[in-house]
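I'd like to ask you about the structure that follows.
All protein chains but one are shown in place.
Letters A and B name the chains as they come in the text, with residue numbers starting at 1 for each one.
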Amino acid sequence: MQHVVFGLTTGGVLAAATVGFALIRQTENFLHIAHGQVLALGAYLSIILITNGGLNVFVAGLVAMVLTGILGVALGAVVFKPVADQGGNVLLFTSIGLAFVIYGAIIATFGTVLRKVPVGLGSRIEFSVTEFVLVLALAAALATLVGWMLANRARRAEHREVAGTWAGLWAARGTGLMLALITAAVLVTFVLATQSDGFGTGSHNGVDIATSELAMILMSLGAVLSLQFFLSLTRMGRWLRAAASNPSLAAVRGIPVRVVSGVVWFIGSALAAMAGVMIAVRRGGVTTPLGWENILVILSAAVLGGTGSIMGVMAAAVLLGLAMDVSALWIPTAYRLVVAFGALILVLLVRPEGLFSTRRRAEQAS
Amino acid sequence: MRRIFLPLLAIVVLGGVVLSCGDDDEGPVKLGFLAGLSGDYSEWGPPSQDGAEAAIGVINDNGGILGRDAELVVQDNLSTPEGAVTGYNRIREEIDALGGVESDGAVALLGTVAEDEMPTMCPACGTTVLDTEGGNYIWRITASDTTYGIISAQLARDAGYGRVNMLVQQTEGTESPANVFKDVWENKIGGQIGEDVRFNPGLDSYQAQVEQAFSGDPDAVYIGAGPQAGIPILREYIARGYTAAILVSPDLQVPDIAEVASELPTGRILAAQVTDDFGSPAYAEFAAAHQEYAGKPPPTGFYETNQFDQYIVLALAMTAAESTDGPDVAAQIYSIVNAPGTKVYTYADGVAALERGEQIDYDGPSGSIELHTSTGNLVSPKVAVNHIVNGSYTEREVIELDASLGR
Partner (left out) sequence: MNTLAAISALGSPTFWMSLFMLIGIYSAVTMLLNVEAGWGGMWDLGIVGLLAIGSYTYTIVTNPPGEFDVVYSPGWPVWAGILAAMATTGIVAFLVGLPALRARREYFLIITFAFAEVFRQLAINVRDLTHGTVGFNSVARPFESFFEKDALRGVLLAVTWAAALLVYALTRRISRSGYGRALRAMRDNEPVALSLGIRVSWLRLQTFVLVGVAVGGVAPLYLWWLRYVAPSVFEPQFTFTAWTALVLGGIASRSGAVLGVGVLLLFTELVELIDVPPEFRNVHVAVHPLAIGLLLVLVLRFRPEGLLSERGTFGARARQTTALDGAGAAVASRLRRLSLRGDSGKEESS
């Protein structure tokens, strides 16, 4: 029961990190391994701002996001742009190189000692099992409503040229996935509620959630939803999707590809920083391997999510988060990574385009 | 291809030719300090080095070793076994003795230092491998993980617990005392182990693991983890309002953890750690030396006194052997630290006594250093129960190890 809360928090934070990674993967066409280090940089920046600058965690987080976002734009232009036409593998290895550079810079600047994060987890909100299920159901209903409205609005705003590609399917997929995700979470909750005799021996028998965890889940959801709105409702968002699905066509049609690329780098890096801040608060203390420790899970979530849509990536991240925390009920935690990577390898073999991908369909259609 | 292989070969040959430059008995006596200055043990790195530097300062202020200056050769081992091997290979030729080594490094270097006849001190390694495999060229002047495991079991027994769960990080340093605890608790004391949760470090949260480890209403939970995993685990424990007591492994007895746990009621966390002999005359000298060479009073809980003692012991052994050759020094170690002999607490007293032709028995700030001559382990490490008071570990009482629990 309680594990669903853990999983949702893990998944929420992972979603924020992975969506940025997926956005860059989608528009720049490579696996941005240094994303984990960008995340770590965001975490370290916020810690410095909190401990030395005396800032509130939200303000510090926001400043860290903006700074990291700007750095991301610079990295995109200086490091990746010049090698962009050499193909995905060169970009990937450049990103590995960049990851080592940022990692070294973090060590040189902040040292290898553990940095504590002076931010508490907040007070606990307690639910009974019924209340918790009701809250989840309510959230599911609300999400469905929002998703439906979004899909309608997006469909109307869609340009004819890009409809039929993954961009066109974007909004509709998003709604469906959102619904599936929340339903799955509720189902898992029900199943676990009947099986949780041995667990949940905290101070009471219901479910509790710390305010910090609630804030993380809501902020991640908010960020991903805002991104989804941005992509489907604004002109820049349409440009971005156009550039992602067919860069040469986008350039021919007069879309400012460089500006679009800058926006992608900003959003992607800022989201990484946001995840970094949340991870720092969850951990309560960070050490320099932070970026390496996170990139593998981000990579897994992004690959599972496929290249279809932001919502698909988010669904994959949340499912992975739930799986990692809920699987502890049946599988010894020592085998957690074996299971995670085993699942990843399996998915890649069976469905290499990811769980939620429309690219193959779009390719077949074209 | 010749373009590459030939120069490489040439350099190898050249290296061989330059072979005999480093061998002189005139320069300073070089004492290696091979420790994790970066990586997992970096928390311990700076305080350990301070302790080592203090020893070098004391040695040099008292005439050096055999009239020569002592010099610390610092080498980072990246807190990994591979780093220890490469680090050791870098300095093995120039140093006369080695110190500072942690568990992973000691285990990795065990065969090599014996083969090199390199006197090696292990001031901070608990690994159970050394319970049986040391004694000729490697000595451990701190408690074994076996001691820690037994003492945790003893604390749990004395507190009257019946059912204990375990939450253990899968690294050598944390699993080693945990496995001893489990063995002693189940087989010697007859206690019950409920959940035994093992986890990999480096995660963003350990909520599921904590939930599982505290399930089934245990009286206490044994937590074996490094500080990095320990902080989120303790925060989770506090946030979820668990009430079972916690037995912590030595790695968690550091200031960062005490700070996180400061809001818990005193006695909730049961901790036992090797303790320094604060009352001994050696400690006063150590504290003064630390102040002088590190510019601050010594901390506690970082093996800083053990780091200090290892070099004093090595220097005294060299003095007694009138040589810095490995076999000569190694032959003197037991006669320096074990009874019988004139009890000495400082390097100056030790040297003076040796010059008078007396046999000595050195005890330093880390306490009584008596070593088993077969294994190079401490005969009776001094262990104290610690409580967290006002956000820092505070020593409550020194306790005796129950001999009946020994393995």
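Operating definition for what follows: a contact is a pair of C-beta atoms (placed from the backbone, for glycine too) under 8 Å apart; a residue touches a chain by one contact, two chains touch by 3 or more.
Being a predicted model, the structure only gives us computed values, none of them experimental.
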item: Of B:Glu172, B:Asp325, B:Glu370 or B:Asp402, the one touching the omitted chain in the full complex; value: B:Glu172
item: For chain A, residues in touch with the removed chain; value: 30-31, 79, 82-83, 86-90, 92-94, 96-105, 107-112, 296, 299, 303, 334-335, 337-338, 341-342, 344-345, 348-349, 352
item: Residues of chain B in contact with the chain not shown; value: 1, 3-5, 8-9, 11-12, 15-16, 18-19, 21-22, 30, 37-38, 46, 49, 71, 73-74, 76, 80-82, 85-87, 89-94, 104, 107-108, 110-112, 115-116, 127, 129, 170-172, 175-176, 200
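In the analysis below, only the chains that are shown with their structure count from here on.
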item: Interchain centroid distance [CA atoms averaged], chain A/chain B, Å; value: 42
item: Residue ranges of chain B in contact with chain A within the complex; value: 37-39, 42-43, 170, 197-200, 202-205, 207-209, 211-212, 214-217, 227-228, 231-232, 235-236, 239-243, 256, 259-260
item: Contacting residues of chain A [partner chain B, same complex]; value: 2-3, 6-7, 9-10, 13, 107, 111-114, 116, 121, 124, 198-203, 208, 210, 279, 282-285, 287, 289, 293-294, 324-326, 328-329, 332-334, 336-337
